[in-house]
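The complex appears here without one of its protein chains, the remainder shown in place.
The block that comes next holds subunit A.
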Amino acid sequence: MTAGFVMMCHTELGRAAQVARFWAKAGAPVVVHVDGKVGQPAFDAFAHGLSDLDNVSFSRRFNCEWGTWSLVAAAQAGAQQMLDRHPQVGHVFLASGACLPLRPLAELTAYLAARPQTDFIESVTAADVDWTAGGLHDERFTLHFPFSWRRQRWLFDRYVRLQRRLNYRRPVPAGLEPHLGSQWWCLTRRTLTAILQDPDRARQERYFRGVWIPDESYFQTLVRRHSRSIESRSLTLSKFDVYGKPHVFYDDHLDLLRQSDCFVARKVWPRANLLYRRFLDQKIPAAAGADPDPVRVDRLFAAATERRTKGRAGLYMQSRFPRRDHENGKTPAPYAVFHGFAEVIEEFEPWATKHLAARVHGHLFAPERVEFAGGAVLQPGCLSDSAALRDYNPQAFLTNLLWNARGETQAFQFGPRDTQACNWFMATDPNAQIAVITGAWAVPLFRSNRDFADLRREGLDCKRSNWRIWAFCARCMSRRGCGSGRSPISSKTR
């Protein structure tokens, strides 16, 4: 018994030919479906290039469009041809022109020979998955989709919405329980024959023609009717991003792919010369019987999704500039704001520097200059102590300071004389731990021994500004529940 490959090709025929040759020369029959949209000269050249291999044949060509029945029809025709012409084939493997075999054919054959009754096809119910593109889960089985999602998106969306409003539901034929999964499968001759010769096939086809993206659900559903033993996973390593688009493999993924021990990977960038050269080299020694384990690949792509959807908390940059209050983290880490402490407690700053596991700055927002810890002129990131630069964009100043100091807790003094522009930002930031001694501004004035008229004027200024701070403190407390936050600062001495 051997495996047979049905290959669905539409572009990059040169690469597809290389892969077909790899399998065919190793002894596996290959049936190639070339998209009907490929011109006759290109098809002839492709077919001619493979004409020296007698176990490569071409199946009837369909005009394929993404998400439509044509893809299933092409797969059915290819599979039928494979079963009819190659009786020695035990498993049929559906692959695409952008697939790349990662292990020698002999290993795949041995793997399948050890599991002769098992169908490898991802087949899950819509309720079990969250990867379906376009937000259509079980609705893809119960609505009509006469318009193309790719070309007529506006009509597609409107028509879906209309059916939802009318509460329309298309009946699912009796005996079918809709399942979906990756369109790249590997089925046993027995199961595939049963699906293709199902007495109900005409009715099933009529139904699936109206389903959205039937290539992800036709075989996946019918296999549940006919298979004796399903392993609900694909032998093809193929990952999709948040937009339902396949991740692409490049030359720098070589080690990752090798260590995955998967049999076939998709989708490979056609110009990834190194990958094609290395993996299509027939002389690579076999990695004895290892089970596919793409955990590192999974982790890589999960991280990419995380970065694209959530991003790094507290980062503001050219391609991540969240709207106010949509930040997924306004700042990267907790920080402390001491309001009035330096005025009431003598030598508070040196004390705090000594006892807190944090970098303790003076008044970062002081009007004259930024009072960085230790009187520094610059901070990590080349952040300057110029008040003019800071006041040009105070919020960016604060977020830059915190971003650059990732890993080290920051604390600073704050008072009514300081620039007040970041109050709302800090008040709404769960990372800000704000401690306030109210009215502390009066202490230095009281001790300054200055002219009364001067004092009165400055006192009024401070008071006015203090009203604003009060308003902002009240807001933070009401938002977070006063005092419930855990302090980010642990005492060194405790």
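FYI, a contact is a pair of C-beta atoms (placed from the backbone, for glycine too) under 8 Å apart; a residue touches a chain by one contact, two chains touch by 3 or more; residues count from 1.
Simple rule for what comes next: contacts and distances are computed from a predicted model.
Name of the non-displayed chain as stated in its UniProt record, restricted to "Xylose transport system permease protein XylH", "Cytochrome bc1 complex cytochrome b subunit", "Glycosyl transferase family 2" or "Cell division ATP-binding protein FtsE": "Glycosyl transferase family 2". Screening A:Leu383, A:Ala411, A:Ala427 or A:Ala440 against the full complex identifies A:Leu383 as the residue touching the chain left out. Touch with the chain omitted from the figure is made, among A:Val248, A:Leu280, A:Ile345 or A:Val443, by A:Val248.
Contact with the chain not shown here comes from a single listed residue; of A:Ala42, A:Ala303, A:Val344 or A:Ala357, that residue is A:Ala303. For subunit A, the residues touching the absent chain in the complete assembly are 241-243, 245, 247-248, 250-252, 269, 271, 300-301, 303-305, 307-312, 315-323, 326-329, 378-384, 386, 388-389, 392-393, 396-397, 400, 403-404.
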